[in-house]
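Here the complex is missing a single protein chain, while all its other protein chains stay put.
Right after this comes chain A.
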């Protein structure tokens, strides 16, 4: 399970994680990405920039987020102890805001007054709209019309925050199409626009930059877990859509021996039905959205439509660093179905008084599968990436309830 003993140092200078990652975009974007690369490099090596980022995370987001021992749930499951990293308690209700603050500060450094974003569940759109309001920037959010239907409350939140939400009608009308449309906007408005990508995907330097901003999650855990339990966890478990909450909690643990990293993908209606979004488990390598990674595609290399009950996991690709962690066996990836995620959602509501996001419920469901088979002194750390208020409608619909 352990990788070579030298410290983990990816990506390389051209943005590759082994064969994955890179810069696969049209020429017009190349100079913009070079410019971003240089700007991000200057920012992360600038103590004043990093101090401001940390200040904002503390006073605006409410970090550090606590870790909570889900004792009743663990007791009921009868095995390993489950601890939750409470990203749901962040301002705006998910981990997404960590990255948005970082990128908005880079945008400000670059003098770009307009930000654009893509969103699936709406969490990244809300976080982008929030930081745009906070820093006085114009904000345009692209969102698939199918997701607009599923996430009406978040659409309204974005509008309240002053953002323009643009419905995307192309392709499957979900997250991947929103990303295509945001890229088209960016290529047209490069001179004044900063594209805040919401996950560890896209062309270099995005996968690295988003990971770095989200790594605050894992870095806090490295300190908090020994304080609470006297040691580091045996497993770190996170859901994987594009992979940002997972990368954020995994990355600081990569060089820590004995910690198993498990990414949980959406198995939708079941892996064998073909209606899922499990790119790492069921996909093959290819090139999409600026990087080489695992993709759900047909034999001809056309991207296929995905399915998940959670809009935030409904994406046919995955961040390239996860592809690399899979191939190098430093992390393992599993699938959890819509039904399993729903059960974990309800269990957490009833037993712990926490309403989790449907995305996060996938990670919870895997922990619930794993815990009973492990001794009581084992520790599972689950990234509770967001709160479930946005999912009320979806869950109610599944239970046959109407508001």
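The rule is simple: a contact is a pair of C-beta atoms (placed from the backbone, for glycine too) under 8 Å apart; a residue touches a chain by one contact, two chains touch by 3 or more; residues count from 1.
Here is the rule we go by: contacts and distances are computed from a predicted model.
Undergrad: Out of "Cytochrome c oxidase subunit 1", "Glycine/betaine-binding protein", "Tryptophan synthase alpha chain" or "Oxidoreductase", what name does the UniProt record list for the absent chain?
TA: Checked against "Cytochrome c oxidase subunit 1", "Glycine/betaine-binding protein", "Tryptophan synthase alpha chain" or "Oxidoreductase": the hidden chain maps to "Tryptophan synthase alpha chain".
Undergrad: Determine which one of A:78, A:162, A:301 or A:372 touches the chain that has been left out.
TA: Going through A:78, A:162, A:301 or A:372 one by one, A:301 is the residue touching the chain not shown.
Undergrad: So which of A:57, A:288, A:381 or A:395 would be touching the chain we can't see?
TA: A:288
Undergrad: Since one chain isn't shown, list which residues of chain A touch it in the complete complex.
TA: 14, 22-28, 30-32, 170-171, 176-177, 180, 183-184, 187-191, 284-290, 292, 295, 297, 299-304
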